[in-house]
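Presented below is the structure to which this report refers.
Complex shown without one protein chain; remaining protein chains in place.
Moving on, here comes chain A:
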Amino acid sequence: MLLAVLSGFIFALLVPLLSKFALRAIPSLLSAVPILLFLYFISQLSSIREGQFLLEKISWIPQLGINLSFRLDGLSMLFSLMITGIGALVFVYTSYYLKGHPYLDRFYGYLSMFMASMLGVVLSDNLITLFIFWELTSISSFFLIGFNNEEESSRKSAMVALGITGFGGLVMLAGFVWIGSAAGTYSLTELMTQPEVLTGNSGYVWILVLVFIGAFTKSAQFPFHFWLPGAMKAPTPVSTYLHSATMVKAGVFLLARFTPILGNTPEWNWTLTIVGAITMTYAAIHALFRTDLKSILAFSTISALGILVFLIGLGTEEALLGAGLFILTHALYKAALFLITGIIDHETGSRDVSRIAGLQHKMMPVAVAGYIAALSSAGVPFFLGFLSKEVMYEAVFHLPQAALILTILAVLTKICLLVAGFWAGIKPFTGKITAVSENAKLPSPRLWVPTIILGALSVSFGIFPALIEKSLILPVLSSMMVGPIDSYLALWHGFNWVLLLSVLTLLIGTAIYFSWRPSEVKFEKTLRFESFAPEQIIKGLGRSSQVFAKRWTAFFQNGYLRNYVITILIFLSVLVAYRLFSGVYLYLDWNQISEITPSEIIVVFLMVISIFFVILSKTRTAVIVSLGVIGFANCLFFLYYSAPDLAMTQFSIDTLTVLLFMLVLFKLPPNKTFSSKRIRLRDSFISLVFGALIAILTLEVFEEPTMKEVSEYYADNAYILAKGRNVVNVILVDYRGFDTMVETVVLVIAAIGVFSLMHLNLNPFKKD
């Protein structure tokens, strides 16, 4: 299985290496990878019957419980077959649809990267690897939505999609880590054996919230649904593959995966039921106000995803069976409708459903596929859609609570979806030929054969449900539930209420189809509600966070170095001052304080005056001289308190500095005042506070007892080990000899810098 997952990535790497010539000459060859993978998964079908599963584990970071482990059970089998099967069709379709496109190789690279990541998501047994593959699908989706990268709207949609799904993914990761630390394992298989550890955990609600946000963003649930219509900027094969059949179902997959682990609690069931119900109704109604075929399909996809979340939320055996069945049904008919839309777009150059008609005279096979897909989506008997709709109605109708309102919502959704499906699959082909569809003709079989294949599957599964019942659908159910299964698929359940609902749906839907025409005007009428839509609210949040970030940066990083210094120092001062005043007791031990002699007083006096002179004087010479006085006063302090070496160094260095200043004095800028009085007052206040804090801190530290161990070691051993009597010198040239050597190097570097700066002529036109 590892190879199955990785082959897509390897292939994605190879695609750019295959020359463009090879791509054009043998385009169908590229489809070999998904086809082979599809056959591989078909060959594994027998091994997952009756609820068994295959497990494959390769250690990756076992210390953290992260392993490349894969689990193939009913649920992942259904998804794997969809990913590889529809993938194969999309690969074939693309080879003609994007024929001659300069970025075709890139496109195939992204597409196979996506396929591999999606397989990774559905096969992963480890939560962390699942997360990695999950984010990889978001990233490949980002590249594919922004595939027409010259268009600004494409790039924007790609950013929105990545923003929403990436955000959800990160939130989900937090949930996974929580699960890992609560249950002690990241393995899904192990989690399934002990669901009570999580459902009984005190953080259960938080885990749910985090995982739900991940699933809802990915599967475009209300209020995160709006990235999906935007994602329709991608080329149609991408919309087919990622944004209707597979990737957007990853969230549904996740919920189905976690049903045996986190499910069967009121929190789980009600949240999913409510969110799913809102999404399915909201999006289904929205679909009826669109005229762009892809928009209609986008909203009906959101609605279908809502139905899936809703069914998983109901959580009964019938509901879960309905979810499993509907995943397949929806993938088959929606992929077909998308591919057909692509063909229409390709042949007529328009996707406006109100202007396209009569195409069945031009392209009969496509029209047939369109009719099949539309009828399957409507749930007409003998199509797969009928089965899944029956099961869904059964599940809703037999609910112990709130059955009436939920049934009404489900029927309403199904009616709207029926109309949307008819618009996409029937309306463009019937009626009189319009101006737009005049020049259309039947395209290459590479475009329409995939739609026929999908239609054929819908019909054959619809007529012979036994084909998929035991091999595919019941294993899906068994991987979502614990305990025995007594469901079955049947075409005929007898005369009952559910059948009546089905008939009602068909009748009302068809009536609406004939009486309600798609038009721009109706779409424009919905625009006035846009400002309340979650899309605007979330985008507004995004914009205001950007504005906030801009202001924040402008305030703290405004390019003026001294403002950075002020910010840092104010922060530091406030922090230290708070600590000083809240928790530290100031005291003074007079025994430690030595007496003051007159000579010391004079030096202190000298120093204070010079400091004020340095700051306030207007002439450079005076400033430099006062600076020299400060240095020499320092020197005297060192001398008084037994540091002759320091005094000597300070003396010579200070002399040198003053000399250096004097040497370049006339080339130095004049001592000007730039700032206003207000700024100077502010700075002096900050400086005084800082100085006072340093003084208090010094006093504090001074009062603490000192540790003299190191000093004593140096002093005691100076002569014995190093044969030197001046301990300071011994420390510098012996104990810390290397430091001193490196220090010398620093000085040499500074000297080289000084020398070269003096001789460097930056402006060749101006000799100095």
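Everything that follows uses one rule, which is that a contact is a pair of C-beta atoms (placed from the backbone, for glycine too) under 8 Å apart; a residue touches a chain by one contact, two chains touch by 3 or more; residues count from 1.
FYI, contacts and distances are computed from a predicted model.
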Which of "Multiple resistance and pH homeostasis protein C", "Heme exporter protein B", "nitrile hydratase" or "ABC transporter ATP-binding protein/permease" matches, in UniProt, the chain that is not displayed: "Multiple resistance and pH homeostasis protein C"
For chain A, the residues touching the chain missing from this view: 554, 558-562, 565-566, 569, 592-597, 600-601, 604, 607-608, 611-612, 614-615, 620, 623, 627, 630-631, 634, 637-638, 640-646, 649-650, 653, 656-657, 660-661, 664, 667-675, 683-684, 686-688, 690-692, 694-695, 698-699, 701-702, 706, 708, 710-711, 714-716, 718-720, 725-728, 731-732, 736, 739-740, 743, 746-747, 749-751, 753-754, 757-758, 760, 762-763, 768
